[in-house]
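Yeah, one chain of the complex is gone here, protein chain that is, but the others are all in their spots.
What follows is subunit A.
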Amino acid sequence: MDQFVHISPLLTALLTLIAPLAAFVYQAIVGKRDQSGLVSLTAIILSFIAGGLTWFSIWNNPAVSIQVNWFTIGETSFKVGILLNNLSTLMLFLVPTVALPVHIYSRAYMHGDTGIHRYWMYLSLFCFAMLGLVIMDSLLLMYVFWELVGFASYLLIGFWFTRETAVQANKKAFLVNRIGDLGFLIGLAILFTQFKTLNLIDLFGDNGLIYQSTIAQGLWISPVNSLPQIWLTIAGLAFFLAAMAKSAQFPLHVWLPDAMEGPTSVSSLIHAATMVAAGVFLLATVFPLFNESALLFIAIIGTITAALAAYFALGQYDIKRILAFSTISQLGFMMVGIGIGTWDAALFHLTTHAFFKCLLFLSAGAVIHEMAHLKEHSHLDFDPQDLRNMGGLRQYMPKTFVLMSIASLALAGFPLTSGYLSKDSIVISSFEWAISKGNLYLIIPISLILVSILTAFYIGRLLFKAFFGEFRLLKQLQGKLHDQPLHEAPKTMLIPMFVLGLFCLFPLFSFNPFSYHDSWLMDGLLLDEYAFSPSHSAHLIIPVILLLGSGIGWIIGWKWYVQNKYPLNAASQGLKAAFNQGYINEFYQAVFVNGTLKLAQFCYWFDLHIVDALISLIQFIVLSLSQLSVWIDKYIVDGFVNTVATVAYWTGNQVRLVQNGKIQTTLYSVFLLVLLGLIYLIFF
């Protein structure tokens, strides 16, 4: 082992990052000629090994970083560098650890798809972007990878680009994420203005600039600049806006359920385990920036998101959408963890969630895979993702059932699973935090407890409806198929699921299955002192409440969904609202999308009929003036000249009559001239 440790962690970290990039470039160049995906798979295996080595040598050791100059603008040099500390290496290892099983799984799941070369290319790009995001040492570079992650997600959601819903969904995802990106950019601008650097070590390292800055007399004073105090809050909220979009927090959560249009393997890796957690990671990174009000806001949004998403999950029938809402809900929990100041707990939940949510999606994918095959063979038209078409799958896919149950228990926070440890750490901490703050704050932990119970219920509903009872399509299928309608998933899919299943259990995270304080992960993130005092009774009572609540929920669920004693009216307003996600999408469509389009149309109308018309008006005026001057020229200036000419001509003509050669006429005109001369002399 020793010689491994001697390899520089910087080198291994770079290898972790570059392997997927190389695979992406390779796949982009060869295109259709290589559909196997072996290069991408090899790359992620390399990443996994190198990431593991990096993590192993950095964990609980001093942070390591390296920088090279990138460019200089004005007097500021921007550098490219990587920063390896506990937080970043944890993520650096986590990402390939989840991505590797997904890659293996995809080889079976995506088999035979005509565009599979694109799939591998995008997947490698995503891994590269995600890994880059976690180890970059400056906020500018994080922003770069932050958007690249969103771009990769755009490509993968719209992987089946001939489907209208898929291309609508990826556009929506990118645009909603863009709103968050603006927050990130504004956060960057504020920090750069205030500190003249975006380097993480300079800002947040030991005795970093953030810690050196103070608040005095309404000003936020850093060693190099000062801004009005409000900008500190705005900076915090700007970064939170970024996290809200990426981590699908209310009210920007709307893109995630739609993102389920992508392949299920993608949903499991990107829209459940890694990318959506990037927001939590970002907040943990910039945590020292947040002041009281920003933190409280984060906690409140987290709670609302957790509650709302759990409620929406209850009304869904699409198996992937239920899981999507459960992801949103769990991300809400993590946000609360950040908001109450225990970002180590948030990160812990992020880690455990990555595994069990990934497994949940992969299991759902196995089910969908089989259902889709059935649809193909039987020529029946049904939605392979709809729970109402499933039921009794336990008999056909027992291994999938067991694995999915383990993951569901972890999600519900059942003892002996990893979810128990991490979720309790957030709920209990929030309780302790609320006690130290005051009674009103208790709303947050109480909501979280209720949401946890609801979580157990909706995931129970999913399991009961899909795996228990009778297979609902059996009647329609009669006579159409020769053997069993459904089979267990192929080994290539099952093995990665099995590995993830192991990761859903407690021993991997803590040797004491009942106390998160013993978890190596929480220890390693070294947030030894919370701002509030621990409460021993909470450690005992809350888990018991949660367990009892979940148990009752499952019993009810069993009665309703397995024994078919469903007492509620499915058409009731409450359930319809849950199914339609609270009509939020419709509201956004009507107000923001149509509003913007209307505004855009108005602008174009304005451009054509006001701005350009003004130009036309000027043109008209100039032309009219020139016509006027033509008229003047013709009838006045020229007219005068012509009149003079005409008069002269006429006079000439008259005078000509005199020259007729007769002596009388000559004498007569001489006389006339003399007369005229005399008149002139007399009168003038």
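Note that in this section contacts are C-beta pairs under 8 Å (C-beta built on N, C-alpha and C of every residue); 3 or more make two chains touch, one makes a residue touch a chain; residues count from 1.
The rule is short, and it goes like this: contacts and distances are computed from a predicted model.
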item	value
The complex's invisible chain, by UniProt name, from "Oligopeptide transport system permease protein", "Acyl-CoA dehydrogenase", "NADH-quinone oxidoreductase subunit M" or "Allophanate hydrolase"	"NADH-quinone oxidoreductase subunit M"
Residue in contact with the excluded chain [from A:22, A:186, A:446 or A:575]	A:186
Touching the absent chain when the full complex is considered, from A:216, A:615 or A:657	A:615
Residue among A:604, A:620 or A:635 that touches the chain left out of view	A:604
Contact set of subunit A toward the excluded chain (per top definition)	69-76, 140, 143-145, 147-148, 151, 158, 161-164, 167-168, 171, 174-175, 178-179, 181-182, 185-186, 188-190, 192-193, 225, 227, 596-597, 599-601, 603-604, 607, 611-612, 614-615
